[in-house]
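Below: the structure, in structure tokens.
Yeah, one chain of the complex is gone here, protein chain that is, but the others are all in their spots.
Chain naming follows the written order as A, B, C and D, and within any one chain the residues start at number 1.
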Amino acid sequence: MLDIIFAELIIAAIITFFVGKKIASIIAGFISILPLFALIDWANNFGFKTISFGIERQMNISVAGITLHLGITPLSWFFALMILPLFPLIMLYSYSFFKENDGFYPFMLFAFASTFGILLSKDMLSLFLFWEIMSWSSFLLVYRSRDKEAIISYLIFSVFSAFAILFGLMILWHENFSLLLSDIGRINGIYGFIAIASLIIGFSVKSVLMPLHAWAPFVYSKSDEPFVAFLSGGLSKLGYYGMFLFLFTLNGVKILQNYTPNVAWNYLLAVVGSLSAFVATMLAIMQDDLRKLLAYSSIGQLGYIAIGFGIGTPLAITGALFQAFNHAFFKAVLFLAAGAVAYRTGKWKISELGGLAYRMPLTFLAALFAIFALAAIPITSGFAAKWLLYEAAIQQKYVFIAPLMLIAGVGAFLYSFRILYGVFLGENRYPDVKEAPKSMIAAMFILMLPLIIFVVFPGYMLDLMKPALSNSGIESIAHTKFAIETSLAKYNSMAVLITLIAAMVPAFIIYKARKHRITSFEDNYLAGEPYEFHNPSMHAAHNFYKPLKGVVLPYFEPGATYYFEKIYKGIGILSNGIRRIYTGFVQDYAIYVVIFLLAVMGWLIWM
Amino acid sequence: MDVMGIAIKVALLTAYAVIGTCVGLLFMGIGRKIIARVHNRVGPPFYQNFIDVAKLLSKKTNISHGWIFDLALLFSISGILLTLLFLPIGGVQLLSMEGDAFLVLYLLAIPALGFALGAGASGNPNAGVGVMRALVMMLSYELPFIITLIALMIYYDTTSLATIVRMQSINGVKSWAITMPPFMLAAFAADMALQGMLMEQPFDIPVAPHEIASGPMVEFGGKYLGSLMLYKAIALVAETTLFVDLFLGGGVVAHGNFAFVINFIVWLALIFLLFILSILIAASFPRFRIEQAFGFYWKYEAIIAAISLIWVYILVIK
Amino acid sequence: MGLYIGDKMMKYEEWSKLAIKVSKASLWMLHFCTGCGAIEMPPVMTSRYDMERFGIAPMATPRQADVLLITGYLTVKTLRRVIQVYEQMQSPKYVIAFGSCTINGGMYWDSYNTIKHLEKYIPVDVYITGCMPRPEGIINAFIKLMELIDEGKARGWEKYQKYYDKYKENQRRVFNFEIEGENEEY
Amino acid sequence: MNYALVTPCYIAVAALLSIGLYGVVSKRNLMKIFISLSIMETGVNLLLITIGYVPEGTAPIENANFTKYVDPLPQALVLTAIVIGLSVTALAIAMLISYYEKKGSLEYKGGMKW
Partner (left out) sequence: MVVHPVLLIAIPLIAAFIIPLAKKYGFAIAAGAMAFNMGYAIGMFSYIYSHGKIYEMIAGFKPPVGIFLAVDALSAMLALLINLFAFINFIAIGKEWNYKFSMLYLLAIAGSTGIVLTGDIFNMFIFFEITAVASYALIAGKKDEKAIEGAIKYMVLGSIASIFILMGIALIYSQLKTLNIYDIAARISSMDEKIKWASFALLLTGIGVEAEIFPLNGWVPAAYQGASSGVASLLSFGPSKAAIYAIARIMMVIFPFHATYEIALYVGVVTLVIGELAAFMQEDVKRMLAYSSIGQMGLILIAFSLASQNIQNALIAAFFLIISHASAKSSLFLLSRSPSMGGAACKYTGIVGVLSIIGMPPLAGFWGKWYLMLAAINEKLWLVIMLVFFAGIVEAGYFARYLHKSMGNESKLNLRYKVAMVVMVSFTILLGLLPIAYKMASLPLWGW
């Protein structure tokens, strides 16, 4: 059955090359629901009573003379739960987003098929194979952006990531002489350390961990929004899937902890994650381009997951997985909302937008809810995830990580408000804009559903990840449906919710006690001046956070991107130097030939 | 839980919400009086703020800018009440066992975010600038505050405020956190952060009336402004209480049957003292610019807080 | 406190005593400092005369203010702003006109570009005479205003609504165009 | 083996190769380069012939009288090599003509590089 799903995905991808936009999106949307059935079926295995569709859990596929071992594990089931549902909804969204079919759908389907494949792979070759397919199919989607930096940086970083992963896998293969992941076990010493390190480096490219994030702002800000939603929501999780696989399921974290007696190397991952969260948040605050802001926000939010993996206690891992789940949905919603705004207005700069909340109220609601989850407002599931991570950091007394995490959490308010204010509130610049098309709205609201469910019942989330954790030998933490309990404290979402509703009562009485009158937007107090429309300096979102810019930015500006550019230029200089070997004079070439002959001869005879 | 228990709990919570509101308004009035005395003026009567709120709520016209504007009213009062009820007040735990300090930290953001949403929805550029300043201020003062918070957390090995209060009240005043040298530093940093939280001078940059026409509140009038005044009053109590819970043992000095009366009075006295301190600082300093405030918190205060954190860390590791 | 929930219209007559009491004890003022009279405001606010003891506080925006204090002559240009600000204030709202200029043009009685009678354009509750009035006069005016409120006589804002067309007519005569603004409806 | 005849041949081979190589490396005139290449070719052909040489052997013609003849294969090889060399030279000259038509000179002064 698995091979049928794969075959249908691939055939659909090929068909969508040739059909029109609407048919393509319908095909893509419906075909991509198939893997979800597989998800439901596998749920049986983990104690959920569901209907069986008769999909096998194991499958071997032969490609180019090599057998790929595919199958679902509890871990990949959990990750599939967060990644796979994104796809049909993004297809639903793209139904009205694109004007014509110009190569988006086929590669999107390839990316989806390979994502499915990565989650299913049970041996290193198929993991790497699907990883690479995912890389190139997403590269081709980036290629549609026609942006130089995006194309070059994405391809270079993808290849770098692939090679780093390949290097790690190769070492594991060399140590065990088996490609099956389940056979890996006898890795230790320097080889194990290098393998795990290079795997983490490789995966951290896709999961945009800080020094290797340099591609993300370009790619996120220039590609098609539906793809970016999938990239940020879905594909970035694959990096963490890989990390989890090698760190916890395959005991990589023990290797990192025990490699040197005094230094726990996994702490480094946590530090990198926290720096990533902090610095990216600071940079996100400074962005005026909506997509760049969301890109840096993604980098920051994904940094939390790395912190969780780095800390490595059950509490932290639970928090990290929770955060991954949340991020998949809220960031997808945010990117889709940004796309809907751009679809209607054609603008990306926050300072050129404004006042869309009353024009596009449903889009605003979706974005608002996603931002609540992003900023970890209590009672949203975003808070539960971050709370677990904070608790974990305090529990382990990681005094360097905890403040950075928390201040990044505060910074999230700042850039969230920049989105809310600059795009949806403030000056009403687009009086004639209509609400986004129905399919877009539907996609965004359905994507919000999981977040709403886990608002009240964070305990369900912990139940869902229980099989994944227990399969990796990680105990799950004490919880009820509403409350999570750690050794340090307790968080009861129901108490918060009920009290909030109760506290709404006096507020509502005050609200209802006096009638109010809604005035027009122009009726604003500006020292008696009438409102001047379309004066950029009157829009406060213009140069928002300017005071902070002068203080903070100098410390972050020459960031990773700067150094990667230096490296790129350095290779360019090297290249220009090396090209001089080819002088254009055939006499020189003749001399090279003679020298080569003599050298080889000399080497062979006298060595 | 039985019905009686729930009813008692609800009554207690309601009582504390009302007490918090009244105490806050009273303190604000006293604060105005004190500032007036510092300025060598007579000043308004101490109950002036009750009158102000009553007047604002009884205004005939209330101008709104749409439903998002109304969120400011709803979220500011409900959010701050929620925060207040998750704090242990004078040794009474209220709901503080159901959450912890991180929750309180984030709950404090709910009213702020609602307020900011309303201000933004008004479309007034001054409001936008004001909210921007408020958020930058938040980013500024949260860093030293968070660091001191973490110092306390790792020292007591808990994140629950109720536990922190309980552990500080074992030996009465002697076991208060502020009696320990590292926490003296931390308390200093946290007090400065409190000054920013209360938006008193020299950190009243977000609402600077002379520059940006009282910033976020520029379009607020009538019941909206009244609710914001209530919010500010409760926030005053909640934020000072947070400080008291963290460093001053929650004001718990006595144990026993009727100890809660003593503890309540001590708590009231402590938050009053903190508020007076803050008012006196406010009365004697001019306003910072926003980047100066940011630099102040992230350079000096954060370093002081970090020293205390490192000190505590060394103590704990040993 | 006289709160009515629902759609019932609220009439000034139904206003409870308490509401009148509190609204007179907490007059927040917006000082529209157009002319030379503004120089008299700092002494009123600071330690010598200290208007805050009556609950009067300066406000930054008309949305928050109850009293519009117009300190001096008004040119045609300033009048436009004054009217706009007045219309942005929330009822009940009062106007205190400060100095001779607002009564009859004062020393600018023959100027081509000042308006002579403020009363024509917005309803004034209390005038302060003099060129210029002393701080005591200002305090006195506020106390007078409080008395008027107490007696239910400070009804300028109702007048403005009632004769909105007339006021607009007068304003239009000065500006030759309509000012952006709304008559309040209940 | 009689080295009296063979050794000078090897010396000649080395000399021809060196001369040719020197010409290729040092000359700018393309015609001279190709002449040098021809010289080198000659050297190699001589080498082949020399290798196949058997002291006092006769020409490798099938005849009952001749019992000791030089190795015939190198000679066949040399014939082939000469033919190839000739064809290359012919092509080279054709190309040089068109090069001359384009540039007006046979001096190579640098062109496509880097």
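Assorted remarks:
The criterion applied here is as follows: a contact is a pair of C-beta atoms (placed from the backbone, for glycine too) under 8 Å apart; a residue touches a chain by one contact, two chains touch by 3 or more.
Everything numeric here is computed off the predicted structure, so don't read it as measured data.
The chain not shown here is in contact, across the full complex, with A, D. Across the entire complex, the residue among A:37, A:160 or A:508 in touch with the chain not shown is A:160. Taking the complete complex into account, residues 17, 24, 30, 33-34, 37, 40-41, 43-44, 47-48, 51, 71, 73-74, 77, 80-81, 84, 87-88, 91-92, 95-96, 98-99, 102-103, 108, 111-112 of chain D touch the chain not shown. Residues of chain A in touch with the missing chain: 17, 62-66, 103, 125, 128-129, 132-133, 135-136, 140, 143, 146, 148, 151-152, 154-156, 158-160, 163, 166-167, 170-171, 173-174, 568, 571-572, 574-576, 578-579, 581-582, 584, 586, 588-590, 592-593, 595-597, 600-601, 603-605, 607.
In this section, only the chains that are shown with their structure count from here on.
Among the remaining chains, none touches chain A as well as chain D. Chain centres here are means of the Cα atoms, and by that rule the chain farthest away from chain D is C. Note: centroid distance chain C to chain D, computed from Cα atoms, is 114 Å. Inter-chain spacing, taken between the CA centroids of chain B and chain C, is 36 Å. For chain B, residues touching at least two other chains, in rising order: 57-59, 61-63, 213, 218-219, 222.
In chain A, the residues touching two or more other chains are 513-515, 517, 519, 523, 525, 527.
Chain pairs that touch one another: A-B, A-C, A-D, B-C. Against chain B, the residues of chain C that register as touching in their complex are 1-3, 10, 18-19, 22-23, 25-26, 28, 46-47, 50, 52-55, 58-61, 63-64, 66, 88, 90-92, 184, 186. Interface of chain C with chain A (complex): residues 3-5, 7, 61-63, 80-82, 84-85, 88, 180-182, 184-185. Taken together, the chain D residues at the contact with chain A in this complex read 21, 24-28, 33, 108, 110-114.
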